[in-house]
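Of the protein chains in this complex, one is absent; all others appear in place.
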Amino acid sequence: MSTDEILSFEEAMEKYDPVLGFEVHVELNTKTKMFSSAPNVFGDEPNTNVNEVDLGMPGVLPVVNKTAIESSIKIGLALNCKIAESCRFARKQYFYPDTPKNFQTSQYDEPIAYDGYLDVELEDGTVFRVEIERAHMEEDAGKLTHMGGATGRIQGADFSLVDYNRAGVPLVEIVTKPIEGAGSRAPELAKAYVAAVREIVKNLGVSDAKMERGNVRCDANVSLRPHGRERFGIRSETKNVNSLRAVEHAVRYEIQRHAAVLDSGAPVIQETRHWHEDTRTTTSGRAKSDADDYRYFPEPDLVPVVASREWVEELRATLPEPPAERRKRLKADWGYSDLEFRDVVNAGVLDEIEETIAAGASASVARKWWMGEIVGRAKAADVDPGQLGVEPATIVELAQMVEAGKINNKMATQVLDGVLAGEGTPAEIVDKRGLAVVSDDGPLLEAIDAALAAQPGVADKIRAGKVQAIGAIVGGVMKATRGQADAGRVKELILEKLGVTV
Amino acid sequence: MTEQNPAGISAETLIRLSAAQLADKLAAGEVTAVEATQAYLDRIAAVDGQVNAFLHVNAEEALAVAAEVDAIRAAGGAEAEALHYLAGVPIAVKDLIVTIGQPTTAGSKILEGWHSPYDATVVERLRAAKMPILGKTNLDEFAMGSSTEHSAYGPTRNPWDLDRIPGGSGGGSAAAVAAFEAPLALGTDTGGSIRQPGAVTGTVGVKPTYGSVSRYGAIAMASSLDQIGPVTRTVLDSALLHQVIGGHDPRDSTSLPEPLADLVAAAKTGNVEGLRIGIIKELHGEGYQAGVENRFNDALELLKEAGAEIVEVSCPNFQYALGAYYLIMPSEASSNLAKFDGVRYGLRVLPEEGPMTIERVMGATRAAGFGDEVKRRIILGTYALSAGYYDAYYGSAQKVRTLVQRDFDAAFTQADVLISPTAPTTAFPLGEKLDDPLAMYLNDVATIPANLAGVPGLSLPGGLADEDGLPVGIQLLAPAREDARLYRVGAVLESLLEAKWGGPLLAQAPDLAAAGTLETQEAK
């Protein structure tokens, strides 16, 4: 594998202006495939989630999954797109062993959604608007495993094995218009854009959105032009960049590589590039050629999809609040500082805190419990905080007990541990463990008498005005009551008993 | 083989009954389904060496289904009551339609030995009706042809003259029915593959309205043109079979949602009084054999006598129909046949030399597995869809389709049913047009417009041509979703013609069994 020359990113930015473009493929989490009733499930035994349709057997016909259409419309709406009144599927024809019919059923000149935009927030709060060209429906291909080579790559393989479980899984491909004006923030924007798309489809509930499983896959187009020139340069398309970090790195690398090519006076080749996570570089795939004549034509086995305005509005009414708007609203409602809010978002407990507040806790109490107690426990258990099983109602109950003076904060954390251990509700655990702050004076007076008797000299010291000596007696009482006494009340009672007024 | 049932019906008589007659005798207990099925299997054994209508004979399963029907009938009760009218009536299936338990080849080497793991919807419906499936019939490879000479498994011969073609692509189904090897058969019709073989073999064939019968499990040639339909000896039998296989199927997105009309009742209407029957000016006369034209005129005369009003209509855009068809069909076929690549099923051929990549294996497999006509159409279709040519070819052809539909719409304001000869000529000799694709394509000139517009068409025997004594087909066309009209007019015309002939036309066909026994045994 030859190594390409690259320029430093700074130098590249001095000389050139990057133009980006993205094709993000989102796998929908429908129960069945796009055109067949076989299950859409990840990770099963090879060639078991298939029927005759997925294998492209002779005689089979596709039938469109209605849920996949609805999910696609939702994605289009969330990306501020227009929804086509009528659209069709087409056949994109090319031979490849992971494509059972040797054509992919896709949308070509009639995408279901088009002309949208997405406002992407960069880390410093700058908002960058990315224009969406289209979002169209298509089907995924099967999975090839290359055997016999040293690396498991297609290069050097002796043969390949095909599993068609993924063949026919519904995809929505989101295509941006050329993104200009990002300048040196292009790599950061790339990452933020893909993250925003991922967040949107997850928030819509239409995709599992796990990049590590290929639920969201990104092809990144990069071209450079000298500053001040309007015409775009020749672009490369880096395929299957499948983590947020990799998107950022791949765009940065391609900018540096293009800059070096342009500096050398050579033309950039319009080609596919492959991303390598290990070396953080791309290598040449194949150049565009006349073999890319896909001979699209309308899929004759399917009929047009007509999205009535009523249907579109019904779907729009089901859309959740867009993630960015929601965050803005919650931050204002809760009164958290920028730092506090970012920590909450990064810890992934936004939903949990919102639910806890809805259940009756104050914003500060909810944050204190989730950020102060639960996130740490979740980290120790290596699970998401939401998966620990803490109900919002539990936190509200704990907070109310503390506020009413029934238990103190220290006890409350013990109760939380009890809840996590499955011992019952907070009230039950307080009962079972006998964890009440003792506020009945009777037992306290007994304990005070015992403590005074045990330390005979202390009472005199207090009477003599050395009020700070009271600590020894309070400590004795607390010890005797195993910490359940209300220390303030104990102090009052001792002073009363000794007839001392402070 | 000459064993007789209690009612004294000989096997020779049994195989010549129409499906409806056989069904009546089965219901009345005069014959058993096993007897009928065995009679057909014996007939296949006796004559198919000459005809080559069958690629596979499914004797064991057919007899088992027949025995099941007999047992149910014998037991009586609700289950016997619930039996379909055609239960126990055997049928042959064109080998383009997939069947569990039997090979499906599409007449191609590329699928030799392949067994489908699923049944076509129409096959499921035959099974639900408990109709014994006699076997799979020969066809032009992937249904591409008008003579059945393009089968990878040898041509089928016309029972009227074994040196002539039986039509195509469904020559096997038509010849099987004409040679009394089956009372019923299924065909598929993309440009005339049911109707044209029907015409040249003296049988009845129907291309239903597009979407009337599910295409699920019919190996696609041209998805927007293909339609499965009945191949029979009488119009009533076609209506009966259409009723079994038709109706909505959720597995075919182009399947019509509404229930089928009562086609059998339509076939039994018995009159055509007041119906307007339109002669399509562009589909007779010049280019049509004189004997074909004569029989066509006879049919018009009979219909007029029966009280129909004969009008003339013009469909000027039909002149472009053949050209549009030969762009749309290969385009869709080139795409539909891409899946045959030696990866998932069927033939795999390794290149004789050079690198052994999957791309080359696909290329070698398709080179060896497809015949010339299939390759020709794939290349033509690839051309018509390729960058820079799409608008001029495929796009223009789809526009012509609109024009053809408009012609039909206009014609159907003037006439209830349209009429034409089914094919320009009677059966031509084997080999005559094999090396002249264009001449072969012209056989379909009268049948293609119906496929482009999706309207239903029926071909029935119109008699024998004066010059060669071979069958002539009369084609009836109706508006989309009005298949019932075809059965109504077709049944009336059939009864008028049979009254004139003194019986079915097929009674005049040469006796294959007598001439062929020795030859058959030598061939097998």
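Chains: A and B, in written order; residue numbering restarts at 1 for each.
Here, a residue touches a chain if its C-beta (ideal position, glycine included) is under 8 Å from a C-beta of that chain, and two chains touch if they have at least 3 such contacts.
Criterion: contacts and distances are computed from a predicted model.
Matching "ATP synthase gamma chain", "TonB-linked SusC/RagA family outer membrane protein", "Metal ABC transporter permease" or "Aspartyl/glutamyl-tRNA(Asn/Gln) amidotransferase subunit C" against the UniProt entry of the left-out chain gives the name "Aspartyl/glutamyl-tRNA(Asn/Gln) amidotransferase subunit C".
Interface note: of B:E35, B:D95, B:D341 or B:D444, the residue touching the hidden chain in the full complex is B:D341. Taking the complete complex into account, B:P117 is the one of B:G101, B:P117, B:G307 or B:G469 that touches the chain left out.
Of the listed positions B:R401, B:K433 or B:R485, the one in contact with the omitted chain in the full complex is B:R401. Of the listed residues A:V24, A:A38 or A:A141, the one in contact with the hidden chain in the full complex is A:A38.
Within the full complex, the residue among A:S86, A:Q270 or A:N346 touching the omitted chain is A:S86. Hidden from this view is one chain, which touches subunit A at 30-32, 36-39, 45-52, 55, 63-69, 86, 95, 97, 102, 144-148, 154-164, 290-291, 293, 295, 298, 300, 302-306.
Within the entire complex, the positions of subunit B that touch the omitted partner chain are 114-115, 117, 209-211, 224-225, 250, 253-254, 256-257, 317, 319-320, 323-324, 326-327, 334, 338, 341-348, 351, 355-364, 366-367, 370, 375-376, 378-380, 382-383, 386, 389, 392-393, 395-403, 405, 437-438, 441, 451-455, 480-481.
Rule of thumb we're sticking to: only the chains that are shown with their structure count from here on.
Centroids of subunit A and subunit B (each the mean of its C-alpha atoms) stand 57 Å apart.
Across the complex, subunit B is touched by residues 51-52, 55-64, 91, 93, 95, 97, 100-103, 160, 162, 293, 295-297, 300-303 of subunit A.
Subunit B meets subunit A in the complex at residues 97-98, 104, 106, 111, 114, 116-118, 120, 215-220, 222-224, 250-254, 331-332, 334-335, 338-341, 343-345, 358-359, 362, 382, 385-387, 390, 394.
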